[in-house]
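For this depiction, one protein chain was excluded, whereas all remaining protein chains were kept in their positions.
Presenting subunit A:
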């Protein structure tokens, strides 16, 4: 994945932005807000992944439809009955409510897809390394060990293969499980013995004698502060302006839009706008050459 304009900002700014975006996305069930959230998150995901993103975005459509249609089967509140299913009313209001919940789900999935691409594990641990030193050290260790253990596991499997102890396609499931257990057992032995060496080395180098310092590659620049202030102001505007409430059952009551909606639209489009701005600047600077 190529790095994008928003992802290059300080991890704290990005993290705060995603907390806000996902938080608003989950809490606000107003149809206009949900639609804006879907568009904002989908645009950013397209920026991040390019063509490959379409598959994921389109795969959410059937989920949206399914979730919307299923809700009235369980939620029978509502006044306008469309038809009866198994003697239970299937109401228009419940269908709308289902659509809103499904949209909230889609927004959440899209934002999390973006989050996974932007907030990589190194950014996460550098952000929380000072706040929770022991736990983030634990996390860093685990993240480093998983690939190393997988490599070792495949070495063990190859070694077993060379003495004719591998499992093929035709083997019974109990044989396969036994084989897997042997590999896992050997892996555990190796890993635990290695952990003693690691722990002794940590002690020898003075782990626990003083506060752990950590390597910080990210610095808050003027641009980071500007974006942070913008994010906080827009979020405050959405919270203060109101007009986000929407009730679906027993009757539809959706609050009219206020200027808070404009703030919300700006909020969800920030990452895409940053990308577009950068692309435009790039074009201009090329045409000058």
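To be clear about the criterion, a contact is a pair of C-beta atoms (placed from the backbone, for glycine too) under 8 Å apart; a residue touches a chain by one contact, two chains touch by 3 or more; residues count from 1.
One rule holds in what follows: contacts and distances are computed from a predicted model.
Engineer: Per UniProt, what's the omitted chain called: "NADP-reducing hydrogenase subunit HndD", "Iron-sulfur cluster assembly scaffold protein IscU", "Spermidine/putrescine import ATP-binding protein PotA" or "ECF transporter S component"?
Structural biologist: "ECF transporter S component"
Engineer: Determine which one of A:38, A:60 or A:183 touches the chain that has been left out.
Structural biologist: Per the contact definition at the top, the residue touching the missing chain is A:183.
Engineer: Of the listed residues A:134, A:163, A:222 or A:284, which contacts the missing chain in the full complex?
Structural biologist: For the chain that is not drawn, the touching residue is A:134.
Engineer: What subunit A residues would touch the chain not displayed?
Structural biologist: So the residues of subunit A touching the unseen chain are 23, 26-29, 67, 71, 74-75, 77, 94, 97-98, 101, 105, 108-109, 112-113, 115-116, 120-121, 132-135, 137-139, 141-143, 145-146, 149-150, 153, 167, 173, 176-178, 180-181, 183-185, 187-189, 191-192, 194-196, 198-200, 202-203, 207-208, 245-249.
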